[in-house]
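What you see is the complex with one protein chain gone and the rest in place.
What follows is chain A.
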Amino acid sequence: MSTQATQTRPGPAEAGATSRLGALLRLRELPVTVALVALVIVTAAVNPLFLSPQGMKDLMLNATIMMLLAAGQTMVIVTRNIDLSVGSILGLVAFGTGSIFAAAPTMPIWLVLLVGVGFGALLGSLNGLLTVWAKVPSLVITLGTLYVFRGVNNGWAGPRQFFAGDRPEAFGNLSVDTLLGVPIITVLALAVVIVLAVYLAGARSGRDLYAIGSDPEAAKLFGINTSTRVFTAFLVNGALAGLAGVLYASRFNAVGATTGSGLELDVVAAAVVGGVAIFGGSGTVIGAAIGAILLNTITSSLTALRVDKFWQQAIVGVLIITAILIDRLASLRHAKHLREREGRNV
């Protein structure tokens, strides 16, 4: 029995190599990364201007805000929850940023960033509190707060809008100036995404989020304080949406009552395309960020490829469905693999 095993199984070194390759192939981020790289290569081959410094900068600027939102959303989705109110949080914070600069134009930018993040965290913690304390599904709670936050934004802003001229030049320059060719706000967003990725992959409390998403009951029995963890996920997601809101005010010309409306489903779509399972337990922040980049790049790519702009959204839809299909196929194969191994290995 044992001799047979040694005959059929590859040597340890070989096995390490194949399993490492296998692990790479099984990465949930792989399909989305391949799609992104292919898209960029094809577009650049047809239209070299696409990869010009200015083109690259536009790509990064466009993806920055969605990247932050998708990273935050991933944290929530991984715990088998969802936050639909991010678009409204972003809108409120963006308008708040405009108001701050209108009232106190000399306020230091780092302080405004801090206030925005704090404001977002406050709104996010409200979501978390309601979800955890009232024990109602987050889909319903955040659908409610989507409307409440938006209504508050509407009431606060009314017909008022803040334009680029209302903010200090240095603040607007955050999305103009670059560091090694990367816009400052993108650098900021990338740093946040990386910190979050490391936290989710390495920290005990980060791993807990996956455990909660895989099986909330088991996580509780295991001794994880699920309420605190889920609450924290909502809080961090709110903070990131707040940061995205401040950056939005820097990047875009006008902020008003409707800023950020309708973003929520795009954000969830970006996470799903990036390999985050909608029912929790798997997926990474990096994948979601790549998903956000992909969805944003498609829009610019199709323009560069001179595809009729009306096709863009339909293609985004096809992409989302393809991503879910790939995920389904992979999980089916994985389940079959596990079953076979169980059958063999007694």
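Rule of thumb we're sticking to: a contact is a pair of C-beta atoms (placed from the backbone, for glycine too) under 8 Å apart; a residue touches a chain by one contact, two chains touch by 3 or more; residues count from 1.
We take it that contacts and distances are computed from a predicted model.
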Record-based protein name (UniProt) of the chain missing from this complex, from "Phenylacetate-CoA oxygenase subunit PaaC", "Autoinducer 2 import system permease protein LsrD", "Electron transfer flavoprotein subunit alpha" or "NAD(P)H-flavin reductase": "Autoinducer 2 import system permease protein LsrD"
Per the touch definition above, residue among A:Gly202, A:Gly223, A:Gly262 or A:Gly343 touching the missing chain: A:Gly262
Option touching the unshown chain, where A:Ile41, A:Val195, A:Ala218 or A:Ile321 are the choices: A:Ile321
Sole contact to the chain not displayed, among A:Leu146, A:Leu174 or A:Ile224: A:Leu146
Absent-chain interface as seen on chain A, which is shown: 84, 130, 133-137, 139-141, 143-152, 154-155, 158, 257, 261-262, 265, 268-269, 272, 278-279, 308, 310-318, 320-321, 324-325, 328
